[in-house]
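The structure appears below as structure tokens.
Complex shown without one protein chain; remaining protein chains in place.
A and B label the chains in the order they appear, each numbered from 1.
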Amino acid sequence: MKRLEKLVSIKDLPEAPVSNVPSLNQKTGTWRVFRPIVDKEKCIKCSICWRCCPDISIEIDNEGFPIINYDYCKGCGICAHECPKTAISMDREGK
Amino acid sequence: MVKKIMTGNIAAAWGARLSRAEVIAAYPITPQTIIVEKLAQFVSDGELKAEYLHVESEHSAMAACIAASQTGARTFTATSSQGLVLMHELLHWASGARAPIVMANVNRALAPPWSVWVEHTDMMSQRDTGWIQFYAESNQEVLDTTIMCYKLCEDKDIQLPAMIGLDAFYLSHTSEIVDIPDQEKVDKFLPKFEPAYPLDVENPLSIGSLSMPHQWYPEFRYKIQEAMERVIPKLNKIEEEFYKEFGRKYTGPLELYNTEDAEVVLIISGAATGTVKETVDILRKKGIKVGVIRLRMFRPFPSDYLVKALSKISFIGVIDRSFSFGHEGAIYSEIKASLYGLNAPLIKNFIVGMGGRDITTDTITKIYENCFSCLKNNKIDIPVEWIDIKV
């Protein structure tokens, strides 16, 4: 099966709308305008940000701190908004 | 092969059992409940090795069936009326994802007012969901069609879901003699389901993700229609194989009964066909040339077959046990459209038996008389007539 966008004719199309390119390959991090930055000094490891991330782009490291996966984080800012200690700031990309 | 007395509901459960359905997700509703009760019993007794999922609604039942089907499990569900229309959204998803689910639907009227009795509106209003639709006349046909549907739906050329309608009470709760085929023979007839695109954690797939207008949406829709066009030829082949294996003959999308020399032919679907056949026998004994065509299948609609079957008929009465409000009976619309541009005979629509109102030989005799009177005057007084309305 090829990537659907590489197909040219209906004849190449599978019967069902399937693609063996999983959504993991869709790096939505490129959509980001604001970048969440975690301040480990302020963070109390409550993991509310981890629970609130709508794109499963936050993981928790061995020490209990949140690690943001910038490959997929779209920069929506929910984590920063929900953080009870304002430990996450949203910085403009490209600065 | 064992012959037993059983209801249509039990026959549907046996159809799923003999087909070795692997996942069953269903929600009970009158008059379908016995189908899921029987299947639950088969599973708990170890007679059917299937995953039986208790879900909280018909919507969830269909969602579970779609996902299960996409992992490569042979999937069955059953519902009726309100349950079917609650599933509506996911019916589109099932065909769009090309999941070959087979479903028994006990045809029942929709509320309000509440009615648990037969009507075809529940299934007719699923016309555009991309499902193959069968309407059964007997319990034997319910069982046999379930088995044949898996072979049809899972075929690589088809990959579409199908629903089999059985009339509330007239089939669902009526006991008739049913021949239960041998499991070994069914196994031979029906190979294991091999999905074209199985969901597998080792080889991830994405199914049904976004398609922008410039990408592939129309093409996927076009492919569903191409598959639909292959359904009837494939069905004919499968029925031939079925006949060889089990000795029971089915006649494709239509069943013709005494139409050869008939002046008036009625077209009908579902269990009430039996009563029309009985009436034909009575009238034929009096030398009146009548016949009946049973529409076994509503989607894909067998236009070509009907045009051929109706080519020598002077008058057609179309019986709809459902209604498209603001217009006319749905079967009537389709048949008129099929005959458009041809040298069409006179054709009249009868709306009969809604909400389970009994269709008797008297009702049908009256309809034939009505047709002959129109034929004699070469004029149709009321093109769409509701029969047995209390005035």
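By our rule, a residue touches a chain if its C-beta (ideal position, glycine included) is under 8 Å from a C-beta of that chain, and two chains touch if they have at least 3 such contacts.
One rule holds for everything that comes next: contacts and distances are computed from a predicted model.
Engineer: Name the absent chain as its UniProt record does, using one of the following: "Fibrillarin-like rRNA/tRNA 2'-O-methyltransferase", "Nucleolar protein 56", "pyruvate synthase" or "ABC transporter permease".
Structural biologist: Spelling it out: the chain absent from the display is recorded in UniProt as "pyruvate synthase".
Engineer: Give the labels of the shown chains that the missing chain contacts, considering the complete complex.
Structural biologist: Touched by the chain not displayed, across the whole complex: B.
Engineer: Quick one: say which of B:Lys277, B:Arg321 or B:Lys348 touches the chain that got left out.
Structural biologist: Within the whole complex, the residue contacting the unshown chain is B:Lys277.
Engineer: Of the listed residues B:Thr33, B:Gln82, B:Gln215 or B:Thr360, which contacts the missing chain in the full complex?
Structural biologist: That would be B:Thr360, which touches the missing chain.
Engineer: For the full complex, which residue in B:Gln41, B:Ser57 or B:Ser175 touches the chain that was left out?
Structural biologist: Touching the chain that is not displayed is residue B:Ser175.
Engineer: Would you indicate which residue among B:Ile5, B:Ala111, B:Ala337 or B:Ile382 is in contact with the undisplayed chain?
Structural biologist: Residue touching the absent chain, from the options given: B:Ile5.
Engineer: State which residues belonging to subunit B touch the missing partner chain.
Structural biologist: Against the missing chain, subunit B presents residues 3, 5, 30, 116-117, 167-170, 173-177, 271-275, 277-278, 281, 356, 358-361.
Simple rule for what comes next: only the chains that are shown with their structure count from here on.
Engineer: Express in whole angstrom the distance between the two chain centres, defined as the mean CA positions of subunit A and subunit B.
Structural biologist: Each chain's C-alpha centroid was found; their separation is 46 Å.
Engineer: What residues on subunit A touch subunit B, complex-wise?
Structural biologist: 1, 4-5, 7, 10, 13-24
Engineer: In their shared complex, at which residues does subunit B touch subunit A?
Structural biologist: Interface residues on the subunit B side: 96-98, 156, 159, 196-197, 203-209, 211, 215-216, 219-220, 222-223, 227.
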